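Removed: one protein chain of the complex. Kept in place: all other protein chains.
Labels run A, B and C following the written order; every chain starts at residue 1.
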Amino acid sequence: MKSIKAAVIGATGYAGQELVRLLYNHPEVDVKVITSKSYLGENYTDIYSNFSHITEDILQDDDLEKISKEVDVIFVALPHGILSKKVTKEILNNCKIIDLGADFRIEDKDVYEKWYATEHISFELMEEVVYGLCEVHRDKIKNAKLVANPGCYTTTSILSLYPVVKENLIDTNTITIDAKSGVTGAGRGVSLNTHYCETNENMKAYKVASHRHTPEIEQELSKAGNKDIKLTFTPHLTPMNRGILATCYANLKAGVTYEDVKQAYEKHFKDEYFVRLMKKGNFPETKWVKGSNFIDIGFEIDERCNKLIVLGALDNLVKGAAGQAVQNMNILFGLDERCGLNTAGIFPV
Amino acid sequence: MKSIKAAVIGATGYAGQELVRLLYNHPEVDVKVITSKSYLGENYTDIYSNFSHITEDILQDDDLEKISKEVDVIFVALPHGILSKKVTKEILNNCKIIDLGADFRIEDKDVYEKWYATEHISFELMEEVVYGLCEVHRDKIKNAKLVANPGCYTTTSILSLYPVVKENLIDTNTITIDAKSGVTGAGRGVSLNTHYCETNENMKAYKVASHRHTPEIEQELSKAGNKDIKLTFTPHLTPMNRGILATCYANLKAGVTYEDVKQAYEKHFKDEYFVRLMKKGNFPETKWVKGSNFIDIGFEIDERCNKLIVLGALDNLVKGAAGQAVQNMNILFGLDERCGLNTAGIFPV
Amino acid sequence: MKSIKAAVIGATGYAGQELVRLLYNHPEVDVKVITSKSYLGENYTDIYSNFSHITEDILQDDDLEKISKEVDVIFVALPHGILSKKVTKEILNNCKIIDLGADFRIEDKDVYEKWYATEHISFELMEEVVYGLCEVHRDKIKNAKLVANPGCYTTTSILSLYPVVKENLIDTNTITIDAKSGVTGAGRGVSLNTHYCETNENMKAYKVASHRHTPEIEQELSKAGNKDIKLTFTPHLTPMNRGILATCYANLKAGVTYEDVKQAYEKHFKDEYFVRLMKKGNFPETKWVKGSNFIDIGFEIDERCNKLIVLGALDNLVKGAAGQAVQNMNILFGLDERCGLNTAGIFPV
Partner (left out) sequence: MKSIKAAVIGATGYAGQELVRLLYNHPEVDVKVITSKSYLGENYTDIYSNFSHITEDILQDDDLEKISKEVDVIFVALPHGILSKKVTKEILNNCKIIDLGADFRIEDKDVYEKWYATEHISFELMEEVVYGLCEVHRDKIKNAKLVANPGCYTTTSILSLYPVVKENLIDTNTITIDAKSGVTGAGRGVSLNTHYCETNENMKAYKVASHRHTPEIEQELSKAGNKDIKLTFTPHLTPMNRGILATCYANLKAGVTYEDVKQAYEKHFKDEYFVRLMKKGNFPETKWVKGSNFIDIGFEIDERCNKLIVLGALDNLVKGAAGQAVQNMNILFGLDERCGLNTAGIFPV
């Protein structure tokens, strides 16, 4: 008998679909409702035939209020700006919500409205929200009504830098994050930007100095460092389906050694199942995390410039989206955090 | 308490590694030994770091006799020609063996020795062997001491054509199989043929009219059709990691209709969990089976030429190797065949 | 002083763009007009910035009549069904037209209208048309007013089989062509089918037994064999940008030897610059023809089935489209056929 009844709103985007895959495999979850605006009424397997012989679920309408009375948790995988128009206190009293979108991630209304160029009409609900970066906010997440599941770039970036910011080992005015993402990060909507022949065999940066994950990273690192942090973040589109690699740079504070940095990472992460610290001289590669909820972190010091280089890699659809959402659910419902997530990555894919 | 103790001989090739991944996830299996000649004594996670935080297993020596006394089943994922030199009746009395290699697949010694250009020194053991194509030989597999797990191309090809050969719907003198494989099929050994820049963005045929999976396909289809069948098989190397697509052609016998063909596939496969028959007008794509043990099969009739075109797609490392090996183990030990294998493919990877 | 004034209608599709590239490099061509409906008035380099510092051409309107008075040759790279509605006798009297589309390839009006599901309103112009497969129809092309440039699959397929059909070495009732194309063949229009993540790492067949290049191949092979030929043609979408590999199968007539087949290919192609016959045991790979106008052809005989396997590879945008169009122009204007085309393929790309 499975203990958690769940719904997935927006089950036909890539993150939504990955969530469905993980939830179907989860021993404690019964997926009661999956929804889609574009494919309403269709068989899920007609959209994603990898699920053929696994499910006969049909895509339903996303009446949040109704659904909130039927399930224990609603996962929302919609473009930003939709959930904040639909969610209410009442709904939050009915069930937990884990939002994979951006609506409730930014704690400063002005910052949100500026970066997302839109008004936020339900900002008062932020008091019920916890930013769902599990390794950092685990305790608060337990009691949240709405968990704002972090973005893919942000999870990679924050976890990669958290220990050295928290332990005050770097000059936080010098942080630069150069991130490389697979194309699933751009979603399933068709455009020339993600047309096969325009993307294959090509490397490019995009949204240079203007990507919306920037304020989210700054918010969390500012809290960790207990000071206002501004940083430079450059996303790149890489010709592969999955994976994010973030290469993070910052100047070390005077006198900080390799050993100091190592201890900071171990202090915060050595008992974290989903964070794998690399041995000296080893660095993350996206291939080793694909299909899993792990983030791999490795670092090096460029002695000649006194610069710390931290590399973090994760699967943008798992630890960067659906996997972390399930991890948040496990926390919310008092399950072992690894439940349904303790599998090795699949290689080579 | 897990019920089956297993060993994997040759755990560092791609098929061996996939097997390890599946067995670690299997609820009834305890992996007792993993071995490797090349990486003897090393941590498995130093070779495949996707397993970091999942296992601390160390690669051991492959002393078959010793291992056979410690486990219930030995999976062998070695190049052909090795197992047949090492295995003995005694070993087969100690435990079951599931061989992912080619040594015991061919029932005619001359055919084996001709195609593999080597002497077979333990051919007398063939009486203990069953060819492990689960959907076709399930009943015999149950009592086998050694299961010869089919090749990747062969599983795709045989299952794609089995129903129409069995039901006598095609002219078996006209079978042509044009197969396309991802590069994992070529293994992990380095060579110019599988060097990234020589393989990426390239399509080619290889071993034209001479691939060793040909006699294996012929053997099984000949048994199904109860006549001697010779066919043309052309493998192609496709620039992707995983997946096989086989496009199979044959002339229909006079008067055979679409409906006749459909009924043949349904008769043999409609209750087979791992065989997914496509609806009319839909055809398999390798992306939908990646990471899963399913084979997708679809067909069309070219009325103008009275030709049947059957397409089959599977993941060469799962249903084409490690997954089918686990399915065979489930049959051997009386488990539900789906045990440890009933997950959807992972997409997009 | 360049001798030929040219226009390219539809310069922003992939084939049109490749044509522009080849024509800019052509020593005898002055590109006077490039047109585009979608990008009218824009700088060409804003659409294709590979041409930055090469040209400052602006995309113009496609007034065929006006353009026909200003240039010697008009290349048309439009979707089928457009040119046949616009071209007139008058235009054809003003200048030569080389049509990369399908409107004038099929010599039987009924066949065209059936396969293309559209009426052909200017079929009377067919008397001015020559099918522009250079190696086969060179002499007629010289005097054509409108050259119907062959399709990409068709060029590969026809050239691969022409010698053995012409020399009556195969049973023409047994021809099967299994073709694999890169994604540029699907054009630049966005769709889920060509979305990066849906196409990358995937192999599939499409338009099984129903692709429009089928009647074109049949028409030309029927003429070569002097009999009505029907064949099975299956196109596949391969995860790479460029290139077509066609694997062609047919039964050999009784008594036909490897040497007979070899002589047929040599008889027809040994003096053809753009046809490269492979040595025994070697087979074409798309990587060796990319960026060039060559087609590589190799064959093998499956003695066990008496089946001929011919493999042909070309770059779908060059010999399969723009390159052959330039070759046709060279023929039309009495230039050396290799002019502007005698460069090696670029590797690795």
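FYI, contacts are C-beta pairs under 8 Å (C-beta built on N, C-alpha and C of every residue); 3 or more make two chains touch, one makes a residue touch a chain.
What you see is a predicted model; the values in this text were computed from it and never measured.
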{"item": "Identified contact with the non-displayed chain, of A:Ile170, A:Leu245, A:Val261 or A:Ala344", "value": "A:Leu245"}
{"item": "Residues of subunit A in contact with the chain not shown", "value": "173-174, 176, 178, 180, 182, 197-198, 200-206, 208-209, 230-232, 234, 236, 238-243, 245, 247, 249, 283-287, 290, 300-305, 307, 309, 311, 313, 348-349"}
{"item": "Residue ranges of subunit B at the interface with the undisplayed chain", "value": "14, 183-184, 188, 190-192, 194-197, 199-201, 239-241, 349"}
{"item": "Contacts of subunit C with the absent chain, listed as residue ranges", "value": "14, 17, 21, 24-25, 48-54, 184, 201, 241-242, 273-274, 276, 282, 287-292, 294, 296, 342-349"}
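Note that in this section only the chains that are shown with their structure count from here on.
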{"item": "Dominant chain pairing [most C-beta pairs in contact]", "value": "B-C"}
{"item": "Most centrally placed chain - per-chain CA mean versus overall CA mean", "value": "B"}
{"item": "Whole-Å gap separating subunit A and subunit C, where each centre is the average of the chain's CA atoms", "value": "47"}
{"item": "Approximate Å spacing (C-alpha centroids) for the pair subunit A, subunit B", "value": "36"}
{"item": "Two or more partner chains touched - positions in subunit A", "value": "14, 184, 201, 241, 349"}
